[in-house]
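Left out: one protein chain. Kept in place: all the others.
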Amino acid sequence: MVDQMNPAALEAPPTPRQMRKARAQLKFLDGTASQSQLIRRRYKSNPMAMFGLYLLCLIYFTAIFAGFLAPHSASSTSADHAYQPPQAVHFTLEDGFFIHPTESSTDIETLQRVFVEDPDVKIPLTFFATGDEYQLLGFIPADVHFFGTVDPDQRLYLLGADRAGADLLSLILYGGQISLSLGLIGVAVSLVLGIVIGGISGYFGGLTDTIIQRVIEFIMSIPTLPLWLGLAAAIPPRWGITETYFAITMILSLLGWTGMARVIRGRVLQSRGEDYILAAKLDGASHGRIILRHMMPSFVSHIIASMSLAVPAMILAETSLSFLGLGLRAPAISWGVLLQDSQNLQVVANAPWLLMPALAVVLTVIAFNFVGDGLRDAADPYGK
Amino acid sequence: MTSTPGLSRRSFVQLGAGMIAGVALVTLAGCTFDAPAGTAGAAGTKTSLKEAPMLTKLVKEGKLPELAKRLPAKPAVAASFGGTALYGGTLKRGQLDAGDRGVMQAFATASFVEWDEDNRKPVPSLAEKFESNDDMSEFTMTLRSGLKWSDGEPYTADDVLFVMQNWLGNKTMMPSAPYWFSSADKSVPQAEKVSDTVIKISFTSPTPLWPKYLSNPSVGGQFVKPLHYLRQFHPDFTDQGTVDAQAKAAGFDSWDKYFADRDNTWTNPDVPVMGAYRVITSASSASGTADLERNPYYYKTDADGRQLPFVDRLQVQILAQEALDLRAANGDLDFQAQFLGYNTTQVYLQNAEKNGFHVDRWTPAGSLLSLCPNLSHKDPEIRELFSKKEFRGALSQAINREAINKSLLGGLGVVMQPVAPKGDEYYSDGIGKNFLEFDADAANSALDELGLTEKDSNGVRLMNSGKPLDFVLLYVDATTEIARTDAYSMVVKDLANVGIKLTLKPADSTLYTQSRTTNDYDIDGTTVPQTKFDLEPVWYVPTGGNSHSAPAFGQWYASAGESGEQPSADVQKLLDSWDALRTATSDDARVKAGKAIMKQHSDECYMIGILALPFVPVVINNDLLNVRDDKPELAFVLGRERVTKPEQLAFATGE
Amino acid sequence: MIRFIGARILYVIPTLFAISLISYFIIQLPPGDFLTSQIASLEQQGQTLDPAYVDALRQRYGIGEPFWVQYGKWMGGILFEGDLGQSFEYGRPVTALIAERLPLTLILGVTTLIFTWVIALTAGVYSAVKQRSFADYAISTVGFIALAIPNFLAALLLAYAGFTLFGASIGGLFSPEYANAPWSWGKVIDLMNHLWIPVLVIGLAGTAGIIRVTRANLLDELPKPYVVTARAKGLPEGKIIRKYPLRIALNPFISTAGWHLPSLFDGEVIVAQVLALGTTGPLLLGALKSQDMYLAGGIILIIAVLTVIGTLMSDILLAVVDPRVRFGKA
Partner (left out) sequence: MDARQVPAPSWRRPSTDWRSDPPRGDVIVDVRNLHASFYTPDAEVKAVDDISFQAVRGRTLCIVGESGSGKSATARSLMQLIDYPGQISEGNILFSPGAGSAVQDIAAMEPTCEEIRAIRGRQISMIFQEPMSSLSPVHTIGNQISEVLEIHQGLKPRQTRERVIEELRRVGIPLPEERIDSYTFQLSGGMRQRAMIAMALIARPSLLIADEPTTALDVTTQAQILDLLAELKEQLGMSLIFITHDMGVVAEIADDVAVMRHGKIVEQGPVDQIFHDPQHDYTKQLLGSVQGGATSRNRRAKIERAAASPVVRERADPAITEVTERPLLSIRDLRMEFHTVAGGLFARRSKKKLEAVKGVSLDIAPGTTFGLVGESGCGKTTLGRCILRAYKPTSGQIFFDEAGREQVDLAALSERELKPYRARVRMVFQDPYGSLNPRMTVRQVVEEPLRMLDGVDSEERGERTAVMLERVGLKRSAMNRYPHAFSGGERQRIGMARALITDPSLVVADEAVSALDVSVRAQVLDLMAELQDQLSLTYLFISHDLSVVERICDDVAVMYFGDVVEQGAAEDVFERPQHPYTQALLSATPVTDPSARGTKGRLTYQP
């Protein structure tokens, strides 16, 4: 069958990729492939989903190693480089990578910031440059940056600078740490609430189910905007950035769990009627074992799929909250905060590169959606 | 990034759009719609007309008395900032908030007295004469004779009495009279009608600031209320039952709220006014657009006796900040200073030429970004520390203002301390220079000398109790002027260099006010107005619980010792000077007291100034004449755009 | 039927009470009150209010009263006099404020809804029928991008594009010259000129979800035997899809159609805010931010009532379109 689909395999020695594929195929055919293997197999056959997955890994990689990848620390600014447009990196064999320094001045008449490049001077760039100190993975002190200026006092603006002269690339990378984790943590909390409440609702049914469903309906019919505003504004004023961040996450997940609970309830209800669940019951398995061992595997991929779709919603919700001035605020850095800062005509007209955080949001949301869709399609290898 | 993309295309597209619009208009020819301005045929070279053609028409139709009968015997003559003008046209503006009455204050205020051209002293306006006795506790006001409300009813001393007795004196509406309406002992002034045009107003103590308060459009405007219209809503003139029933029928739960609603010239088109314009359609309507029309009985003329205003109509649209900026850049706003973001000036400038407007640079007031340590801090140790001039000075010296200036304003900003600027009557030589220079070494050694030598592992100095110098800076984040978070972030770094940790706490404006008025903050970040501080003294003198520097002391002062905390000796000295100022019996004594306050501020550095805007942008249609071009101050107490006496603005084309 | 609706309405009453109570409570959660926010907003403009005066006002307005007393008064007014109270900020009856904004709000809401559904359904059906084609991928990508760009940013960018490309006046739903003019063709055209940005922004952002669900539902239905049956009758393909699988795939939407009712009313707040549309959304946002209790409470209450009515409508609609529900077989 393998040969049939790929006649070339007969002629040339198989590449490792073909070998892997063939092995997967064999595993599938002889039935030793587990659910996760089957899901992976189906998932891999979906190009959009794979693209989303690669993109997502890349995005999270950049967020986790933001300190290392960012040329500068998020708080490092330079008065001389406010609104510095993205710099072009040059390369010659003798000098390697370099940029030209810029001299900025403000035209009093037009208020325009003029950046004059000095083509005679070269600021050498290098990989693994020494620069601002940071904590790798949050606890390892380090000062090596993936790419940066050889002289730690020089500045590099690959994506340009904001109005305070902070490097936008670094801001986006550091902002990703908050935005991306906020979504994950928020969804995780929603998920725990959703699994517990939705699971109870679906498995036991009856009056319990009715009450929980009414409560969920009730919560869902409270308009979200006032709820956001009320909860967000109720965050104690003394709280610092970390606490506020935590509180925002909580707010987002408190609003998100109802959806998750419904999904999980539905899945539990559905599998409750399956013959193999009855079989498990007759096999003497306990409620806990039935839910965890017999039911969960069948919808864990669906849960992951709906989680992956909930994360971008959380990220977008955070940007909206920031826009309303209720979410995180500068000096905290999140994509929402960065976007809030670029919410003005000056940026759109004269510093459009500051809209780049939107691109980060868009890419992330799309990546999550592709992954979620792919997972959903691949979720049930035995369905249909 | 200097050129705006798509410009070359624009003209082409605009042409296309214009053609479409043209077609639309043609096809609409038969329909009823308010033709856009420009169809009125009053143009030409009729600069000699004494009244607007739209009024002449009404006079001819018999709907309006002739001009002479509408003007007072001696009309007030408005200062002019330009030449001859044509009548007509609609002036378009925008604003952020439907409830904001800034337009009324700027364009349609009528008050007894108003600022002179130099904005230095009050000059009579509705009043023909405004005199005080020797100790400034009694004021005699002579109204112009023949003044009329916008509905043609005469404006007399009875209207003034109504305000003084039935409004200011009514405990329901005025449970506690604000200080600008009251004597030092908080009693409201007594008014006495001498004749139909002469009123005597007496305070229990000297009140030298009263004429100035009256000149402030937001205050002075409140003293002009039409008795003949409002009496129907006031229980002193109409049966209480009827008044209550009316209020209820209109959806109000008490008569005073209904009265306030009827009295609101910005939202109630029915209330007669004395100002240059009256509202036809309120801004809170669904269209989000307020229409204002000229008051045919307006009491001012230009030097040639031509009745003002020249512009027929105002149109004010409620817009979001971004939409407002876009409109300004598009030349859709004819004359606008308030609400424009400084940071968008570049965009205005880029689009000015092709969209037919220019950008003037006026002098900002109240744009000086500052830090105000809480002198009445709840924690005694911090209060002690903040009360030390050396400490405040060290804070100030630690800040590298030029770097902030360079970064945020391209070096154009003005670095100064918050004191009265040169030209203000309370300015004296040499003030405002203390601790202004960036000198981290001096700051460090000053802090060392204060005994703050111990440091924790993060390099933050420790107080005697062992607590670190870790303060929260509370402020409302805003980016339309100087981006506050950016500026303060740099301050954070500067202070870190001298061992002081500052944590930023940008807050919602309500939360910010709440925290401040409950004395629950370390350092307040605010912008401080500098001129005419006596009109809004709370920045410089803790006169109330809303003080930026010492709310607890302010509360004590406002409640006469009933609540709050007794001020420190320093602050008491400020308050004493303030008392001396507001009860001075002569201008000299008043100015002296004011200078003392400024000097004390300059010496003690209670507030730490950082940076002020170099200018505020004003967008002006190229066709609009008579806008003063001497970089006037855009200040709230001057009524903002009122500073250019907007009733004498005119369109060159007359439209 | 009548009995059913009656029972539903009875069930709705306690829900509404609970929602109104909770909403009212939530509005009060933030620190400070309306007067604090008024002072704050005046201060932003450079003006101060005498604290003593403010305290006196606070008493006059009953702002310092306990939560229950305020809520009781408010509810009492609604129940016995049909009076939603009056806005502190506007000093006008809440009902009047809402009524003024209702027509434009509905125009925007309905236009957006129609736009969204026309686009999303067409795209969703096409995606499903041409599953895994280039068009399918393109549609979902475009949908996701529209979903992913924060609304406020999309609104700003479109507004800027309108400005640079057409020199269009952005903001509000009317040009100044038509704002307060009586209705005429010119005004309608002017409205259309302003309406497209919010409709596009809100509409496109909403399409992604609908496209995805339509596509998924339709893909579930397409292989069903009844489709083959229809084909076996000799029906043309387009008619088959419209009459059978699409009809059934739409059921979940119909069952949620009523949920759009409240969104017609409060619209897309953020976009309406950025573009300064004279709809109820920004009114609500402003009221919440300035803690204008009665205005915010009134709008929320209306939204809650609409939500409940919407759900009811959905149930009825679903029963109308789906006989399985009607006969209790689903």
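Here the chain labels run A, B and C in written order, and each chain numbers its own residues starting at 1.
In this text, a residue touches a chain if its C-beta (ideal position, glycine included) is under 8 Å from a C-beta of that chain, and two chains touch if they have at least 3 such contacts.
All values reported here derive from a predicted model rather than from experimental measurement.
*Asks:* Where does the absent chain touch, in terms of which shown chains it meets?
*Replies:* If we consider the entire complex, the absent chain touches A, C.
*Asks:* Sort through C:Leu158, C:Leu218, C:Ile248 or C:Val269 and give me the one touching the missing partner chain.
*Replies:* C:Ile248
*Asks:* Per the definition of touch given earlier, which of A:Ser170, A:Ser201, A:Ser221 or A:Ser298 contacts the omitted chain?
*Replies:* The one listed residue touching the chain not shown is A:Ser298.
*Asks:* Touching the left-out chain: which of A:Ile59, A:Ala188, A:Ala234 or A:Ala285?
*Replies:* Here the residue in touch with the unshown chain is A:Ala285.
*Asks:* Given the full complex, what residues of subunit C touch the hidden partner chain?
*Replies:* Touch set of subunit C with respect to the missing chain: 1, 3-4, 132, 219, 223-226, 228-237, 243-244, 247-248, 251, 315-316, 319, 321-329.
*Asks:* In the whole complex, what residues of subunit A lie against the chain that is missing from view?
*Replies:* Spelled out for subunit A, the touching residues are 1-2, 4-5, 25, 29-35, 42, 45-47, 274-276, 278-285, 294, 297-298, 377, 381-382, 384.
The rule is short, and it goes like this: only the chains that are shown with their structure count from here on.
*Asks:* Taking each chain's centre as the mean of its CA atoms, how far is subunit B from subunit C in angstrom?
*Replies:* That gives a centre separation of 37 Å.
*Asks:* If you average the Cα atoms of subunit A and of subunit B to get two centres, how far apart are those centres in Å?
*Replies:* 46
*Asks:* What whole-number Å value describes the gap between the mean CA coordinates of subunit A and subunit C?
*Replies:* 28
*Asks:* Please list all residues of subunit C that touch 2 or more other chains.
*Replies:* 30-31, 156, 160, 289
*Asks:* Among the residues of subunit A, which ones contact at least 2 other chains?
*Replies:* Within subunit A, residues 233, 237, 343, 345, 349 contact more than one other chain.
*Asks:* Residues of subunit A touching subunit B in their complex?
*Replies:* 75, 77-80, 82, 85, 104-106, 108-114, 163-165, 233, 237-238, 240, 325-326, 329-331, 341, 343-346, 349-352
*Asks:* Spell out the part of subunit B that touches subunit A in their complex, as residue ranges.
*Replies:* Those in contact with subunit A are residues 1-2, 4, 321-322, 325-326, 329, 341, 343-347, 349-350, 403-404, 406-412, 472, 474, 477, 479, 483, 485-486, 489-490, 492-493, 503-508, 510-511, 514-515, 520.
*Asks:* Where on subunit B does subunit C make contact in their complex?
*Replies:* Answer in residue numbers: 4-7, 9-10, 13-14, 17, 24-25, 27-28, 31-34, 36-37, 90, 92, 94, 97-100, 102, 172, 175-179, 218, 250-253, 256-257, 260-261, 264, 267, 280-281, 284-289, 291, 315, 317-320, 322-324, 326-327, 329-330, 332, 355, 365-366, 476, 478, 508-515, 517, 529, 536, 538, 544-546, 554-555, 558-559, 635-637.
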